[in-house]
Structure formats: C-alpha cells, structure tokens
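Shown here: the complex without one of its protein chains, the others still in place.
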Amino acid sequence: MKLLTCPINGPRPLEEFAYGGEIREMPDPQTCSDSAWADYVFHRDGAPGPKREWWYHVPSGTWLVAERDTASDVVSRTYLLGEA
Amino acid sequence: MPYQLLKFALSKKHPEPAFFRQPAELKPSYDAVIIGGGGHGLAAAYYLAKEHGLTNVAVLERGYLGGGNTGRNTTIIRSNYLTPEGVAFYDASVKLWENLSQELDLNLFYSTRGHFTLAHTESAMRTMRWRAEVNKQMGVESEVVGPDVIQAAVPELDMSCSGHAPILGALYHKPGSVARHDAVAWGFGRAASEMGVEIFQNTEVTGLDIRNGRIAGVHTSRGTIKTGKVLSAVAGYTPRITKMAGFDTPIVIHPLQACVTEPMKPWLNTILVSGSLHVYVSQSSRGELVMGASLDPYEVHATRSTLDFVEGLSSHILDMFPFLAGIKVVRQWAGMADMTPDFAPVMGKTPVEGLYLDAGWGTWGFKATPISGKTMAHTLATDKPHELIHGFRLDRFRDFELTGEKGAASVGH
Partner (left out) sequence: MTLRLPPQPGEWIDRATPVNFTFEGQAYTGYAGDSVTSALWGAGERVLGRSFKYHRPRGLMSLANHDINVMLEDGTAINMRGDVLPLARGMELRAVNTLGGLKGDKYAVLEWMAPLLPAGFYYKAFHKPKALFPFWENVIRRMAGLGVMNPQAPRGEAIKQHRHCDVLVIGAGPAGLSAALTAAKKGVRVILADENARIGGTLGYDHAGQPTALETLARLQSEVASHPNIELLPAHYAAGWYTDHLVPLVGPSGMIKVRAGKVVVAMGAFEQPAVFRNNDLPGVMLGSASQRLIHRYAVKPFQRAVVLAGNDQAQRVVMDLHQAGVEVVAYVDLRPDADCTVIRQLGIPIYLGNCVQEALGKHAVEGVRISRWDGQGHPDPDTSMTIACDGVAVSVGWAPAAALLYQSGCKMRFDDAAQQFVPERLAPGMFAAGRVNGIYGLEAALEDGERAAREALGLATGVARAAETGSSHPWPIVPHTANKNFLDFDEDLQLKDFETAAQESFDNIELMKRFTTVGMGPSQGKHSNMNAIRVLARLRGEPIPKVGSTTARPFFHPVPLGHLAGRTFHPERRTPMHDWHAAHGATFATVGVWQRPAYYGTDKAKAVEAEVKAVRHAVGMIDVSTLGKFEVHGPQAGELLERFYTGHFVNQRVGTTRYALLLDEAGVMLDDGIVARLSNDCYYVTASTSNAATVYREMTRRLQTWGLEATIVNLTGSYGGLNLAGPHSQSLLKLLTDLDLAALANGGVAEGMVAGVQARVINVRFVAELAYEIHAPAQDIARIWLALEEAGRSVGLKPFGTDTQRLLRLEMGHFIIGQDTDGLTNPLEAGLQWVLANDKPFYLGQRSLKLLAEKPVSKRLVGFMLEAPPATLPDECCLVLRAGKIVGRLTSIAQSPTLGQVIGLAYVASEDAAPGSRITIRHQNGRDVVATVVPTPFIGVAP
C-alpha cells in the first residue's frame, strides 16, 4: 500500500489512515437557500484533479490536510490544518 | 454437439460476419448520441432502435467496447434489494436477462446459480429479514435460511469461518445469476448495429455544446457532431461529463477491485457473499474463482491494484474455505465505481435539457444493464422518465428523498 506522510509521525503506510473527504466550505446555513444547502450536503466536485482533503492518522488520532491529485493519486503535501 | 457448431466445420471460410459496423467517419449530426460503449450505453442504443425506431444514433466509446466497468465486473445478477423501488427495477432487469441470450442470439452464459448473502451477526440477520420481507412482498424469490440449508448447498464451507465469524444464516435468492460480461456488451452492440446504430471506438467526447440550457451537440476527439439528445452512460467517468455540462452530482469515484484464481474443476455451484468478511465468490464457467471485496476507501480516478486488497480478501476467503490455501490468484484488477450516497443509481433528466444521465452504478450496475437500457431509451425517446426510475432521479437529493439501498448493495454487488 501507499505511504502517506503524517505531519506528526512521518511517512506511514496508508492502512493506518482514514479518509475524511474533500475539505469544503459550508455555506451560511442562516442565509443560504434550501437548494444551495442540499447541494452542499450531497453534491461533490467529483471530477479528477488536485484536491485538499482530510485524512486521519488513526493510531495517533491526528487529523491532517493532504493535497492530493485524485487522478494520479499523488500526494504533493501534507500539513496540519491552519499550518498551510 | 449442438448443430449451430456444424457450420464451422462445413464451411471453408469462417462463416461469421463482423459483429459491428464501424463506419470510418462520424456523420455531422445524429438524432441521438450515446456517450459510453459499455453495457449500458449499448443496451440503450439497442432499445432505442428496437422499441422506439430511433436508429440514427451514434455510440461513442473512448476506448474499446466493454472496456470500462462492464468488462471488469464480477457479473453478479440479482434482485434481492432493500427498497421497493430497487426491487421492482432489478426484478424487471432479471426478467429481461432470462431471455437475453435468445433475444440477442448470443450465448451470454446467463447462469442461474442461486445467491447466498451470509449473515454472521444478529444485526446482519435483521437486514436479511428486512430484504427477504420486502422481496417477498414484491414477488421476488428470497428467504432467510438457516445454517443447514447453506451447508447443504456448499458442503465445503467452514460454517464457523475458522471460528472467527460463525454463520448464523443467510438471505437465499434463488434467481441469483452470473453471465459473461464482455458478451453482453458485444451482444447489445451487434444487435444495435444491425438495426443501424453506428458504433465508434477510440472516440472520446471532450466537450458538450450547450446553448440556452439545451444540448446542441458534442465535441469529440474526432470532430464535432450535432444532436438534440445525449445520453451519458459513462459510469466511472460521469463526473467528467457533468463537469462539461456545468452541474454537480453526488457521484464520487472510488476504485473497486477484484481478482481471479487459476481454473479448477467445478465445485462451487452458488454465489456466496459475506458482508462481515467483506468478500464474495463464484466459480466461472472456465473454472476460476472470481472474487471481490468492498470498495476502496478513498477517491481515485484510476484502475491501479493494491496488495492490501488481495491480502485481505485472501485471508477472508480462507476463513470460509481453508483448503484453498494452495490455490493461486492469477490476476487482480480494478474498475472505477461511480458511487452515490444512498447506493442507488442516478437516472433520467438533468438540469441541461436534452442531456440524460445513466450513472451512479457504483459496484452494482452490471445486473441493471438491460433494464437501464430499456428505461433510458424510453426516457430519451419520450423525454419522460420511465416510471421504474422515478426513485433514481437526480432531484431526489435536492428533495431529501433518498432511496436507501446501502443495506443491500455495499458488499454484495
């Protein structure tokens, strides 16, 4: 399996990680329309390309951000949220 | 020997014509264009021609026919789903499958083996009961059976699963079948082609021509064509097409892997699925064990294989059949599954007029090939969604009216 670099624990086999999906901006629930909200809840930008994603290093309980190209599955960068 | 084979011996030259007409050039316009030469696209072409007289149709395939998920799938066909919408839809498909070899005059090796979904936990038993009851209510043959029935059908099965996950019972679905995947694409393609549909391989759709919210044509790697109706039946490529069309769907792509062993003489006569152990297995007519597991856990638009997949699968298969330890895995592969949040497909109209979607087939769409072709052909020809696909409309997400099939579709494709 692949390796992924945890910012705390270094390169670790992918099986130690859980995928948390793309990092997406939540619309303001107070002001957004019903359909904009439904879009946010269900719809995804499913097309291949570079994405910012949540990954979780299970043994250490670390959430991290990975910049990964979903077409090539190559991770270009990982870091803790806010340390971009 | 059947007499059909005699012609091969009696004729000097090989007596078979080409399967498909493959015109050299695209016409400038078609009444309808189908993107994707997988089973679904070709079936839609077939039913458009056969049932709606629409033959000025082009099927565009970026690679070769059936080279997408159709040619990679493990071919389990069943209708023991969980929602009434799902059961009715897949049951209609099974009914088409049953006569499809004869209808297409191609032996699809449609082989009814019976399908066991094994339950190792009380909660799995509850789900089996739920599915059985919905199935029976909809007239589909399913029943919860005990360990004795399972053991009688598969005497070789270790009912304790090596002591780790004793089998409490199963959902037994008598109509469960397998078929030859490639032949399905070829059969529909040949029959459509005979009625005038044009099939183009190595022809990729690169853009959509949309004017005032209406489809006007498609751009391809071999030029642009005009058309008022486009069906996208591209499974793992769906998000790329919807991006061209400018709208999002809930579909995300995860790889789904499978593998096959060396051939051995027939011993496994049913299809077995275990949700808890995340495996399923059947034996092909060539004698290979065809095996798969659950979906890869994250989004990738590629068909790479992983070692941990086949390691995990092997360990679970050996829990069930310890004596297979010396049997060798010959080949592993992957497809790109177009997953939806509720494990039901996305079919019908889209925000773009004249653009129709047949997608969200994830890990379960092979069995739907004939019925999706038929219902999409109806939808395209009449511009009205077929009644069988109401529960699968894209709008259901906006309306928060999901069609929850997860309990029936997550491992047992």
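A and B are the chain letters, set down in written order, and residue numbers restart from 1 in every chain.
Please note the rule applied: a residue touches a chain if its C-beta (ideal position, glycine included) is under 8 Å from a C-beta of that chain, and two chains touch if they have at least 3 such contacts.
In this text, all values refer to a predicted model and were calculated from it rather than measured experimentally.
Among B:Leu96, B:Met159, B:Ala216 or B:Val329, only B:Val329 touches the chain that is left out of the view.
Interface residues of subunit A facing the missing partner chain: 1-3, 18, 20, 29-30, 32, 34, 37-38, 40-42, 54, 56, 61, 63, 73, 81-82.
As for the chain not pictured, it touches subunit B at residues 1-2, 4-6, 8-9, 14, 16-20, 22, 63-67, 71, 84, 99, 101-102, 105-111, 121-123, 126-127, 129-130, 132-134, 136-137, 144, 155-156, 162, 164, 180, 182-183, 186, 201, 261-267, 285-287, 304-307, 310-311, 313-315, 317-319, 322-333, 341-342, 400, 402, 404, 406-407.
Going forward, only the chains that are shown with their structure count from here on.
Computed centre separation for the pair subunit A/subunit B is 29 angstrom, with centres defined by C-alpha atoms.
Partner subunit B is touched in their complex by these residues of subunit A: 1-2, 15, 18-19, 22, 34-35, 38-39, 41-48, 51, 70-73.
Interface residues of subunit B facing subunit A in the complex, by the touch rule stated above, are 238-240, 242-243, 248-253, 297-302, 304, 306-308, 341, 397-400.
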